[in-house]
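Every protein chain of the complex appears in place save one, which is left out.
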């Protein structure tokens, strides 16, 4: 049994990141690590590079990590993390995806054994979901 | 000063709905009612028509309510509510929108005095956001 | 047709099979269909009483399901039963023809709400053939028609196994949804088993 791709959800709000992770885990049947990096370090609204770094390393099971971000500063924080990473570590990718829908799609794909590229693609395809 | 359109966020997870509401309220500068209908009645994962009904009536300030739903059963629960509503009450509309991005866009639009149609449109346009 | 007995029996069958339904939902969903429907139908059975008119029984059960189920199956079964109840109207007796019209209304309600077609791997794949089979056999009486509906529902549910889900939560799995029976189709079989048993014993 090989490792699954991990998922990290970075949001301005701790509750939002944790709620989305809770939902995504439902689809992952427990084998996928879905980690939340929500809120500022003090728990208020904001984004934290340190929380993101911790979440990424916890989500990493050796098969890479896909990060999904909610709004502007979550995206910028993630890009900053990616720029800082040493070459040669596990693959970490920022997916272009709607936050909740992308998280659920990514966790589903990861649970099915998809690699980083396929999980990222599944997350992005969530832009095509429709609700009416 | 006329009433603002209210926003209701229905999700499987209470934390998710409340976190998204918290984020959306940041853009609404306090004048927009953003209500969360998250989780099943017992607080676990699920959706509740009763919680949705309460949230809609609390969000309603007389200018109508736009509902944004996360996944399948939230959408179905909302459609059921809409079908049951009496003609002639305030306008309640289900937006086709990504949950978090749509919530923030809808709250921004509502804070600017947009009507139900314009708030719904703003929420839907969030499908066009890109994050990379 | 005693719709009260039908609903009570449906609640019993769901309760007895809740674990199996949940297991099916674990494979291609979030593993709660059995407990969802059990919660909903328990509440529905409690909300019912034998002296309600047949249509009112279904409307009440439907409304309770919508409120108490907590998953997609709540609004779906809830709408089905409410539409069926509405179709029965105030009638105090329900014959084979009236029940056929009610079942057709139930199917239409589910499809209007959930937008699923046959082949999308949902409860519609059991419900649609069951309604059609019922209608075809309605001339032979309620018990026969209900039995035909049950057979068709069973075949329909079986036939969801090789399908790829295109609606509901299982659609997130894409091709990985193939090879498993749809839980909502499986619970629809129980709805028709309850109907067949009730019709046979009346």
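Residue numbering begins at 1 within each chain, and the chains themselves are lettered A, B and C in the order written.
Going forward, a residue touches a chain if its C-beta (ideal position, glycine included) is under 8 Å from a C-beta of that chain, and two chains touch if they have at least 3 such contacts.
None of these values were measured; they are calculated from a predicted model.
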item	value
Shown chains touched by the chain that is not drawn here	A, B
Option touching the unshown chain, where A:48, A:90, A:108 or A:124 are the choices	A:48
Touching the absent chain when the full complex is considered, from B:27, B:100 or B:116	B:27
Contacts of chain A with the absent chain, listed as residue ranges	40-41, 44-50, 71-73, 76-77, 79-80, 83
Chain B residues that touch the omitted chain in the full complex	26-27, 29, 104-105, 108, 112
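We take it that only the chains that are shown with their structure count from here on.
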item	value
Distance from the mean Cα position of chain B to that of chain A, given in whole angstrom	24
Chain A-chain C separation of Cα centroids, rounded to whole Å	37
Junction residues of chain B - those touching two or more other chains	45, 71
For chain C, residues contacting two or more additional chains	30, 169
